[in-house]
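Below you'll find the structure I mean.
Partial view: only certain chains, each at its native spot in the assembly.
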Amino acid sequence: MKKKPIRHRKSNASKKAGLPPGSITYIGKERSEAAILEMISYNPQELSKVKYDTCAELHKNMQPNSVNWINVDGIHNYQLINEFHDIFNLDNLLLEDVSNTNQRPKVEEYENYLFLSLKMLRYDEVEKTIDSEQISLVLSKDYVISFQEKTGDVFGHIRERIEAPKGQIRSKKNDYLFYSLIDSIVDNYFIAIENIGNDLEDLEDEIFNDPSQKSLQKIHAYKNILLVLRRSIYPLRESVNKLLRDNDKFISPKNIKYFNDVHDHTIQIIDILESYRDVVSGLKDSYLSSLSLKMNQVMQVLTIMATIFIPLTFISGIYGMNFETIPELKWEYGYYYFWAISIVIGIGLLFYFKKKKWL
Amino acid sequence: MKKKPIRHRKSNASKKAGLPPGSITYIGKERSEAAILEMISYNPQELSKVKYDTCAELHKNMQPNSVNWINVDGIHNYQLINEFHDIFNLDNLLLEDVSNTNQRPKVEEYENYLFLSLKMLRYDEVEKTIDSEQISLVLSKDYVISFQEKTGDVFGHIRERIEAPKGQIRSKKNDYLFYSLIDSIVDNYFIAIENIGNDLEDLEDEIFNDPSQKSLQKIHAYKNILLVLRRSIYPLRESVNKLLRDNDKFISPKNIKYFNDVHDHTIQIIDILESYRDVVSGLKDSYLSSLSLKMNQVMQVLTIMATIFIPLTFISGIYGMNFETIPELKWEYGYYYFWAISIVIGIGLLFYFKKKKWL
Amino acid sequence: MKKKPIRHRKSNASKKAGLPPGSITYIGKERSEAAILEMISYNPQELSKVKYDTCAELHKNMQPNSVNWINVDGIHNYQLINEFHDIFNLDNLLLEDVSNTNQRPKVEEYENYLFLSLKMLRYDEVEKTIDSEQISLVLSKDYVISFQEKTGDVFGHIRERIEAPKGQIRSKKNDYLFYSLIDSIVDNYFIAIENIGNDLEDLEDEIFNDPSQKSLQKIHAYKNILLVLRRSIYPLRESVNKLLRDNDKFISPKNIKYFNDVHDHTIQIIDILESYRDVVSGLKDSYLSSLSLKMNQVMQVLTIMATIFIPLTFISGIYGMNFETIPELKWEYGYYYFWAISIVIGIGLLFYFKKKKWL
């Protein structure tokens, strides 16, 4: 379990080495599903939601006075991604980033559109891993495109709100949809983090009660998960910050406050992550000191037993000797004296250990 | 006990995921008390203090030439909070932050008012936890609003000073009241910190005298408490700093010095917090080396006992053997020689241990 | 001993909570001595040094063409401090900082004067604690005021130089006196630090030779002392830097170089402090590994003794058995063979331990 966060990270990065720039190379997990291309066009009055086979077809059906949300599930489909270059005129370097599932979250402003790459994170509670999916968003005057690795996303709430005839979102523009998509992804980070928090508490109990080598492996696994989260969220914060600073071209001033809100959320997530990092490093300390404590207890038991019986055994050894003249052996109550002395020594040592707080 | 600071943190954050922005959702502990809405209006001549049921009613009674301090206890009352949007025209995103008890301290300037969110912290000396309450302050030309999670606050001194007919505060404006509320909250941080400092000293004594696994749990508990404090106070410092830099619109220049003073106090608190962090991490080291020391002592006892008696037992074993010819057994004073040798060996080893400083 | 630096820090900070701003509240140790108010007025020709009972009286006697150095010993005297507000027109917030012995070093420019708060530090070599005293300096065109907690200071050299008729200082202005006071305090930091350095070397020897739990307590005590120093000196460096950048109003350009020099000294002190921090954390490592080493030695002694005698004891046990037919017991030289075997085993094991470098 533990290694997945690392493994996922570097998968196939070397596939790209040596290719010319702007090479659209999908480097994520191999997928066989067909890619899905769908457009939702809406304005306060109208709404249409249609799947298309080709980009060209879709492009013809774009509504001039509506918000056109084009969603692509399946960035492993090279031909489809390439069509966006031909038909939507998206830059090849941008599309290279779209297909590169290792892409670090970033924002880039092109002449006619704004590009934001970020991660959709879901915490798999059974496997205790982070399921990270690359999402790329393109915002232009005429459309919003969202590229996803696979079917299934966190945009369900947004679709519902669009489909509700009186949803606030229906009366808003592209930039608000763009914001809503980002916000939806960021809100899901909170859920992932909350689950991790619960798991960390369980782990804490385990470590205090019964620390084993497995506990240590779990600690490392969570440390790695937090690293993956950090790597996704820190650059996102910078990106959103850059959006706030620079992009008055694609985002209307009155919507800036929404992006401000997203920025606040990323800061809050980072705060929690940092505190979890502290928790995890505290867990490691607890683990190590649990080991030490246990060792101490083991040693105390050994010492108590040995310290009590070693001198007694010596005494019994003395009277097992075969010297011709050992006067005590002839005493009538010698054997009983032996017991008396043994019991006195034993009880004396027990008191001594009591005083030392070893018992 | 130990986990509360974490648990409190993430409570219900996920409730908000998927909701449209500006959704006023209370995510703190569930509360059933009725919310309280009160306005104190004062100027040098007059003073009124009235509870209202609705915002509308309150709004009608606002005094144009007075400082109007509106205090709301109970941000879990969705209807009430919403009225502030309708009647005072407060932005929905602002009210969302008011209801979000996880909100990070922040300051935001809107067109007609200034918004400051901060935490009221009280250290519960019995439970050894930080009781954190979300306070939101709104400052406009006409009023100051304070939103609290629940009844009971640290503003008692301010109410008294307002009620005193010749209080300096009576002759001051909104911005001074706004300052006084912040100052009052920040002053209470000092009390919380002082209590923690006392507890840390007790813990230090405990660790040096009788370290147990409970001590470690306490160390982690205090570490978490300090984390909670940091998360509340660092952003507050930034916020107050931002107030100092940017907001000449709502704060008159001659009162800037008061906010400067608050800023100084937050820096001082952060200084103390940082030093407590060092203290806590020093405690962990002390705990671990206390364990090591104890282990050393246990091992020394074991080694002393074993080293003295193991050779003696061997000697006694020799003369317990049944060889037909063991000349020593026939010696008249053999048994006494045995004792002499045993005592010499024993005392010799004791001197050796003395020299090694094990005794 | 160890806790004083912490304890001193937070003493009574909570006394101030709830008071209106500008409340002059002395929060240091309780003192009963009478406060002393003295003014030294000098110019190249003249010199007067008089004690006064009230501020008003002193104010009347200020010399217009001289440097007037007003020194106050005893900031616990509320009435006296208050008089400075009435007669010298010092701001109440400034005087609040003067009386607050927890005040962080800072510089503040007011309209008619410059305020610098800093710490006078003396290392008590017997108690191994830092004796920290709050000094506040006010520089205006007409006077320099120095507020001290108690009688006794590090300004003796300055007084001597003033009293020497041809002292360079006599021909200089207020700003040079202001500099001299700061310089004198900063120079004393070097002495405190030198003493700590010597103590750290002694502690290092102790830890390598005979580590005990007391050593660890001392390490923590020095760590705390260094923390106190840091908290005093870092903000002072910032303050002096701020003086250098901003205050051409009270400091003449040709004296800037002196303040530059002080700034250099604070940087140098911080350098040394940082290296002492490293030394102290190295001491802790040494302490822990001293413990481990000692444990190793103890264990080796135990293992050597047990490993040699346990098999020998077993052999002696064999020939102590009462089986009817143990042929060896009948051998003429059986007993001597036993000794031979025992000695061979014993020496063999000693060689083995020699090879393992345990001896």
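Descriptive notes on the structure:
So that you can tell them apart, the chains are marked A, B and C in the order they are listed, and the count of residues begins at 1 in each.
Operating definition for what follows: a residue touches a chain if its C-beta (ideal position, glycine included) is under 8 Å from a C-beta of that chain, and two chains touch if they have at least 3 such contacts.
Every value quoted in this text rests on a predicted model; they were computed, and no experiment measured them.
All together, the complex described by this structure holds 5 copies of its single chain type, of which 3 are visible.
The criterion applied here is as follows: only the chains that are shown with their structure count from here on.
Common neighbours of chain A and chain B: there are none.
At the interface between chain B and chain C, two copies of one sequence, fewer than half of the residue numbers in use appear on both sides, so the contact is built from largely different positions. Chain B has the Cα centre that lies closest to the mean of all protein Cα atoms in view.
Taking only C-alpha atoms, you rotate chain A by 145 degrees to land it on chain C; that is to the nearest 5.
Chain B and chain C have CA centres that are 27 Å apart. Taking each chain's centre as the average of its CA atoms, chain A and chain C sit 43 Å apart. Shared interface positions of chain B, i.e. residues touching 2 or more other chains, are given as 288, 292, 295, 299, 302, 306, 310, 313, 317, 320-322, 326. Within the complex formed with chain B, the residues of chain C that make contact are 3, 6-7, 9-10, 13-14, 16-21, 91, 93, 96, 102-104, 106, 210, 213, 216-217, 220, 223-224, 227, 231, 284, 287-288, 291-292, 294-295, 297-299, 301-302, 305-306, 309-310, 312-313, 316-317, 319-322, 326, 328-332, 334-335, 338. Put simply, chain A touches chain B in their complex at residues 154, 156-157, 161, 167-169, 179-180, 183-184, 187-188, 190-191, 193-194, 197, 200-201, 204, 208, 257-258, 260-261, 264, 267-268, 271-272, 275, 278-279, 282, 285-286, 288-290, 292-293, 295-296, 299-300, 302-303, 306-307, 310-311, 313-314, 317-318, 320-327, 356-358.
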